[in-house]
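The other protein chains are all here in position, but one chain of the complex has been omitted.
Entry: chain A
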Amino acid sequence: MTPSGPWTPPSTPATRAEMCVTACADAWRGDGEVLAAAMGTCSTLGARLARLTFAPGLLTTDGGALLSRDPLPLGRPAGPAADATAEGWLPFRDHLWLVLHGRRHVMMGAAQLDRHGRSNISCIGDWSQPTAQLLGARGAPGNTIRNTTSYWIPRHTRRVFVDRVDMVSGVAATDAHDLRRVVTDLGVLDFDGPGRTLRLVSLHPGVTVEEVCDNTGFDLHVPGDGVRTTRHPTERELHLLRDVLDPDGLRAREVAE
């Protein structure tokens, strides 16, 4: 995509939401020609930003059945089928084929996530009569067993990061194909802690290790040699994000300052 209009350097520093988008984008670094399947605003923007910058081989969708020829602005309607915006057709049944085939890196949400990477989007409480029925297992079992999987968690709290999930919809890192990373509004984590458990990798600017640990419902592995700060978006990334991919500023609705 060639961004239209004159290019001007961003006048304001990156927001928390924009840090999150680039942290999500970095999850797909080096994946090559795979489908970047994203759920949520910042992760969808991350996939499209990665494709426009360091990962041009990625495939992205219009949010529906079309593989888009170029990353589309978020929240703007895609064109009719097979018009100039499409480079392929991926209806749900083919998406389910692709899950088993494996050429796909999905970034899911989770209502609960434990230290082993087990995730829950199904229900809260006892499965037989839940206190809160959520979506259902959806594609999480198949995604995690056959695809590279990352998570995007817009609010890092003890309600999400729990000692034990109520229903295992996404499987543990030890059973999964490849659990890659977890991006939250506080920082970035991966599964290189002891026994393939969650480990703190980086903090977004202004966030402390204590803040992350206080908002995590189990003892989080913090590497002894320190935790770095999450990468700051480049000026080009900020421009693409603000002026091309999310001109309506939807990212700020998902992650406030």
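The criterion applied here is as follows: a residue touches a chain if its C-beta (ideal position, glycine included) is under 8 Å from a C-beta of that chain, and two chains touch if they have at least 3 such contacts; residues count from 1.
The rule is simple: contacts and distances are computed from a predicted model.
Note on the omitted subunit: UniProt lists it as "Acyl CoA--acetate/3-ketoacid CoA transferase subunit alpha", one of the names in "Branched-chain amino acid ABC transporter permease", "Cytochrome b N-terminal domain-containing protein", "Ion-translocating oxidoreductase complex subunit D" or "Acyl CoA--acetate/3-ketoacid CoA transferase subunit alpha". When you scan A:16, A:146, A:181 or A:196 for touch with the missing chain, the hit is A:146.
Considering the full assembly, A:122 is the residue among A:122, A:184 or A:230 that touches the omitted chain.
Contact with the chain that does not appear here is found for just one residue of A:70, A:175 or A:243, A:175. In the full complex, chain A contacts the hidden chain through residues 64-66, 80-81, 89, 91-93, 96, 99-102, 122-123, 127-142, 144-146, 167-172, 175-176.
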